[in-house]
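Below you'll find the structure, written out as structure tokens, and then a few comments.
Missing here is one protein chain; the remaining ones are kept as they sit in the complex.
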Amino acid sequence: MLPKPPLPDPPSDDKRWKIVATSMRRLGNQPHALIEALHSLQQTFGFLDRPGLEYIAGTLHAPLSKVYGAATFYHHFRLKPKGRHTCIVCTGTGCYIKGANRLLDDIEKKHGVKPDQTSADGEISLLTARCFGACGLAPVVVLDEEVLARVTSDDVERKLAEVRGNVPR
Amino acid sequence: MSPDEIRGMAEREREHQAGRSCVLQVCTAAGCQPMQSVEIKTALEAEAKARGIGEHQCQVKSVGCLGLCGSGPLVRREPDGAMYQRVTPGDAPAILDSLGSAPPTHLFLDTRQPFFARQTRIVTANSGRIDPERLEDYLAAGGYATLARVLTEMSPQEVIGEITRSGLRGRGGGGYPTGLKWSTVAKSPGTPKTIICNADEGDPGAFMDRSVLESDPHRMIEGMLIAAYAVGASEGYIYIRAEYPLAIARLKTALRHAERHGLLGNNICGTRFNLRIELRLGAGAFVCGEETALIASIEGNRGTPRPRPPYPAERGLFGHPTLINNVETYANVPSILERGGEWFAGIGTERSKGTKVFALTGSIANTGLIEVPMGITLRDIVFEIGGGVPEGARFKAVQTGGPSGGCIPEQYLNTPVDYESLMSLGSIMGSGGMIIMDDSSSMIDVARYFMEFCMTESCGKCIPCRMGTVEMHELLGRFLNGSAAKADLDLLEDLCEMVKSTSLCGLGQSAPNPVLTTLRYFRPEYDAALAAGGR
Partner (left out) sequence: MAGRVLTCQIDGQDVSGLEESTILEVAREHHIRIPTLCHVPGLPEAGACRVCLVEVEGAARLLPACVTRIAEGMKVKTESERLLKYRRMTVEMLFAERNHICSVCVSNGHCDLQWLAQTLGVDHIRFPYRYPALPVDSSHARFVADHNRCVLCLRCVRVCGEIEGAHTWDVMGRGADCLVITDLAQPWGESASCTSCGKCVQVCPTGALSEKGKSAGEMAKQRRFLPYLTLMRGGNHV
């Protein structure tokens, strides 16, 4: 067998690349570590950027197109940076029945963002989730890790106004 | 741990627990946690301390799901089992005041109501009773004793025989006989064999598996261990949704504890049985609930399914024979081996044995998690246990099986809940989501909601699912905005039939079900939409 090409250097001397490298090494830098590596990259840097994807492809000896194909297949992965705050509206059936779409419409009206977009000032990223599994609290909105249960559009608006301009916790 | 050590540790913990006169169990699962249940626990502890009540007298304990999520946060007290509802941290003094007597009226939750009384708890037996982050708690409840007995006293064939006798069927949706699946994997040549737990619970409006993992993770692990022993697997994976951070954390803790005590790894319980379990995070793809797509995802690929055969039982993860079951299926296993297949087969109906966990949501009084014997009627679930639709609304339909299931109208509410009966109504058992809709819901809108779900979750590999869902979504939209013509209705029906018959995997094959059932039971709504559009 031909020797494997050497492992690439991290894209920069940012110490955090070590976290990503470790996640891949733990699984022997094998191609099947790809999804775990993407999780690790996103958790560490907030989104999947091009140098990061190239670094993962090089380390796992995976084709670039395969890495990009996987990164864009899964909803969880983001290829663009998030806004300062993330507002996730659950659109699971329980929440849908209790008006999740109205919440989304009202947020769009007020802040000009559709799901998967970030407001022009980079403050708020609006996301949807398929179900948090907390249907007893429907409709559910998660704002910067804080779970808002049985919310109305006014509740969401008040909360958004509160965090806008503030540094997230 | 040897079987003796397991017994010893359980015994010690039981003695320890018996010394306490009172335990306050605070639900810290994902249903109650956002409502400050951790703060409630802290407040109760502080209050107890301030009153000089020691931990040996009254213990405040973090537990998993107590079931009635809609009335949360919930607190339960031992030994009498009384429950407190809609608790706030400020209620701590009132709760401690009431320890010897009934809970104050505004907190009192009647545990004699059908919601609690009519349940049969196997999978959720320990939920809300034990601390999911303590191995000792699980041991004290009899945990891992069955594993020890199985490993030392039973052959793999005997284990499979017991599961076959129990009549257990897959709880992830399809209802494939579990014993048959296990024996196929056991007979498949090729090593190492692999065992996978599908914890990628994807149906919107379903949270049974999340709850089991947050409330009693060791039960699922024990089930996996027994299954691995039965089929001869030495590699294990748990594929879990990234959207369930709390379940992931508790599962990680449980795996760590099990490893540390020799319940995972090499020479488990002092025998020659080895199993390693790795956790793999899903990344938000519903189609990964399909076995071959799930395998593709663990292998580091796009989660697209492939044609079967070969089935994973012959050629699965990395080409090895692979057993895949979901969380609830594994969670049934320890009880079946403990009490025997006969006992399990005595619960339920002719062809659907045991119990099923359902998540009740939507327009219903009691939102939450229930475990009921198979064969109970939909009416009993919705109106007895669920308490019916809230005042002022009228029941319209119950949706089972998520995006692969269907909407069942009032006239079929006396149908017993079992795999075959639900299928004959055009729905499926599914993984256990049950969404109740009242007369404010448009059934066409509901059908379109599920179609949108399938459309965005379609992997795109085969054309009937990739485009069929888009076209059906578009046509349903025409009914909602009043632009549908009769030809659209014909095309919609043709499409349902074609997508169902020609799609590559279960996602596409079942995607038309919500449309088909609404066409079958709520056709007047479609006709009215046609009439309103004047076509």
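The letters A and B name the chains in turn, as written, and every chain counts its residues from 1.
We take it that contacts are C-beta pairs under 8 Å (C-beta built on N, C-alpha and C of every residue); 3 or more make two chains touch, one makes a residue touch a chain.
None of the values given here were measured: they were computed from a predicted structure.
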#### Entry: Residue of B:52, B:79, B:100 or B:307 touching the missing chain in the full complex
B:307
### Query
Just one of B:387, B:432, B:468 or B:514 touches the chain that is missing; which is it?
B:468
#### Entry: Contacts of chain B with the absent chain, listed as residue ranges
285, 302, 306-307, 455-464, 466-471, 474-475, 487, 491, 494-495, 498, 501-504, 509
### Task
Considering the whole complex rather than only what is displayed, give the residues of chain A touching the chain that is not shown.
50, 53-54, 63-69, 72-73
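Keep this in mind: only the chains that are shown with their structure count from here on.
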### Footprint of chain A on chain B - complex, ascending
30-31, 33-35, 69-70, 72, 201-207, 210-211, 242-244, 280-286, 297-304, 318, 359, 361-363, 367-368, 399, 402, 433, 435, 437, 441, 449-450, 453, 459
### Message
For the complex, give me every residue of chain A touching chain B.
### Response
30-36, 38-39, 60, 62, 66, 69-70, 73-77, 91-94, 96-98, 129-138, 140, 147-149
